[in-house]
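For this depiction, one protein chain was excluded, whereas all remaining protein chains were kept in their positions.
Up next, chain A:
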Amino acid sequence: MKIDNSLPLEYSTGQNQANILGFWIFIGAEIMLFGTLFAAYFTLVDRTGNGPTGADIFEIAPLLIETFVLLTSSFTIGLAIHAMRLGKQKAMMAFLGITLLLGLVFLSVEIFEFNHFYHVGAGLQTSAFTAILLTTLGTHGGHVTFGLLWGTAIILQIRKRGLTPETANKSFIFSLYWHFLDVVWIFIFSFIYLKGLM
């Protein structure tokens, strides 16, 4: 394996560069995935049947906490990658830990929110609108859950092996994933919640 020291650690081998490009292409596929979910959402948003509409069930408080927490986590993972580039392993792991912690808070609030939806009569089977709402939010939440497991695995590996081209590469790719989830959340926030609350 040839290591090119003129490049940042995460780009330093050919395999690493391929991994990063491959992951960008995967994000392209993810954009299509969420794009399709949004298309379905816009198609079904007014098809509420006998169930509630968005304005009936959306709550401001949990929404603001989720948004604040997730956007902050995107900032902290940026700091983690910055620390990684400076070679500061401890700072990097601390910021990665904070990111995951914020992710966990987001997830807990989202579970609380789902519980709230269920109690105000917006279950998965209620109407086409509730089904697509919960599926879209659930797909994003599922991605965050997967991210928590993935991030934990990366922290464990850095603890064991230190910052190598491999672990740096994994961390960088994980940060792309995490930022992407944030971008999706901005769309969910704007086009599902804000539009629904208006």
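We take it that a contact is a pair of C-beta atoms (placed from the backbone, for glycine too) under 8 Å apart; a residue touches a chain by one contact, two chains touch by 3 or more; residues count from 1.
Note that in this section contacts and distances are computed from a predicted model.
Q: One chain of this complex is not shown here; going by its UniProt record, which of these names is it: "NADH-quinone oxidoreductase subunit M", "Quinol oxidase subunit 1", "Protein ImuA" or "Peptide/nickel transport system ATP-binding protein"?
A: "Quinol oxidase subunit 1"
Q: Thinking of the whole complex, not just what is shown, which of A:F58, A:F95 or A:F129 touches the missing chain?
A: A:F129
Q: Can you say which of A:M32, A:L86, A:V120 or A:I186 touches the chain missing from this structure?
A: Touches the omitted chain: A:M32.
Q: Quick one: which of A:T48, A:T72, A:Q89 or A:S108 touches the chain that's been left out?
A: Counting the whole complex, the residue in contact with the absent chain is A:T48.
Q: I need the residue numbers on chain A that touch the omitted chain, in ascending order.
A: So the residues of chain A touching the missing chain come out as 1, 14, 17-19, 21-22, 25-26, 28-30, 32-33, 36-37, 40, 43-44, 47-51, 124-129, 131-132, 135, 149-150, 153, 156-157, 161, 170.
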